[in-house]
Each structure stands twice: as C-alpha cells, then as structure tokens.
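Read the structure below first, then the notes.
A single protein chain has been omitted from the complex, and every remaining protein chain is retained in its original position.
== chain A ==
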Amino acid sequence: MATSPRETMLARIRQAAAGGVSQAERRKAVAARLAEHPKGIVPARGQIDREGRVALFTEMAGRAGARVQRIATYDALPGAVADWLRAANLPAEVIMSGDPRLAAAPFETTALSIRNGASDGSDLTGLSHAEGAIAESGTLVVLSGPDNPNSLNYLPDNHLVALSADDVEGAMEPFWQRLRMHYGEGAMPRSVNLITGPSRSADIEQTLLIGAHGPRELVVFLIG
C-alpha cells in the first residue's frame, strides 16, 4: 500500500528527530508544553501599574510613528475624531467597525458621515476598536471578526483606533490568555493583528519611508 506524503514525511522526521527517546515520552513532553504554554521571559519594562502602562504604551507607540490622543470617555470620541479629521484637512467621512462601544458613542452629534462594514479600498479613513494594546512595544491588538472587519486596518490611508485604557497590558502574553478564555484552548479568531505604527518600507537604499501598502497615519484614541 502506498503511504501518503504526510506519512512518509512524518516517518522520516520522527526517525531523525527522536534520537532514541521513546514515543510515549516524546508525546508526554509535547502534550505538557501545549497544555501549560510556559511564559518564558517577559521583559520587566511592561510589568508596571495601569498608569505606568498607559504612559509606556503612549511613548512606545509614538516612537513607532503612531499618534496617541487621550480622551476621558467614549462620549468624547466622536468629537475627537471629527476634530482630528478637520485638522488633517480630510473629508468628514469614516468607515467604522460595528463594535458595540463605537455604536453606542454619540456620533450623531457630529457632522461625520459614518458607514459600517468592510472597506473596498476607496475609504480614506477607517475607525476600528482594539482588543487592547501592549505597552512593552507600543503595539495595538486588533482582532478580526464581524465587529471589526480586517480591511479597516489595512486599506484606508488613515487608520483611527479606539482603545480603552483598561485594556493596555504590559506584554503580549496576557492577550494569549484572554483569547483562550474567550475562544477556548487552541482556538483563535481568523486573524489577530498586532500593529506597531503606520506601514513603512526601507527597501529603497535603506531609507525609511512611511506609508507603504497599509495606512500612512495611525491614530489611537486612548479612552479613560
């Protein structure tokens, strides 16, 4: 009987990798690591209190070229978005994610024209809601899903992101734990987007240029 490519490849790897250790023992080691997912070394930099994390995130995101604006409440968000667009001389049009926190914000009090859904690439400005952020590196964590179409992160020239200050963690690891709690062990949303600054390329003579395929501007509205 002919064996499948899968079986042939796995058999060859097994033989080379096992190094005399019994299969039962190897299986045990693998099962343990997958179940325990040991953390390893988490830099001390982000292991600080809430305000410290918010300050560190703001600093690190700024260093990566993002703009961070802190506002007190979700009620202040629509105005802040409208002000930013006006200051940047952009049309008052936004494609917005369906996140309930955004849906509940009083956008009707502004002159903004809001559209919901996925972007077809013609939108200048997108607004999504982050799951949280990583202070250690100034990184936003944005999950795909019906509420946050992935295209909003990448297609519009200007990516605006709402972020609750309570969701700023010190490191990446707490988010893996959160995802396990929410989706179950070993399950994930289609895409977890870790975003650190606006898109860039240094492929021409190593000159760093902002605004490659993704957004040219990344603006974070940090709430609370």
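What we mean here is this: contacts are C-beta pairs under 8 Å (C-beta built on N, C-alpha and C of every residue); 3 or more make two chains touch, one makes a residue touch a chain; residues count from 1.
We take it that contacts and distances are computed from a predicted model.
Colleague: Quick one: find the hidden chain's UniProt protein name among "XdhC family protein", "Carbohydrate ABC transporter substrate-binding protein", "Aminotransferase class I/II-fold pyridoxal phosphate-dependent enzyme" or "L-lactate dehydrogenase complex protein LldF".
Modeller: "L-lactate dehydrogenase complex protein LldF"
Colleague: Specify the residue from the set A:69, A:164 or A:199 that touches the hidden chain.
Modeller: A:199
Colleague: May I ask you to list the residues on chain A that touch the chain which is not drawn?
Modeller: Interface with the chain not displayed, on the chain A side: 4-6, 8-10, 12-14, 16-19, 21, 26-27, 29-30, 33-34, 37-41, 43-45, 60, 64, 117-118, 121, 136-139, 144-146, 149-151, 153-155, 171-173, 176, 179, 186-207, 209, 211-215.
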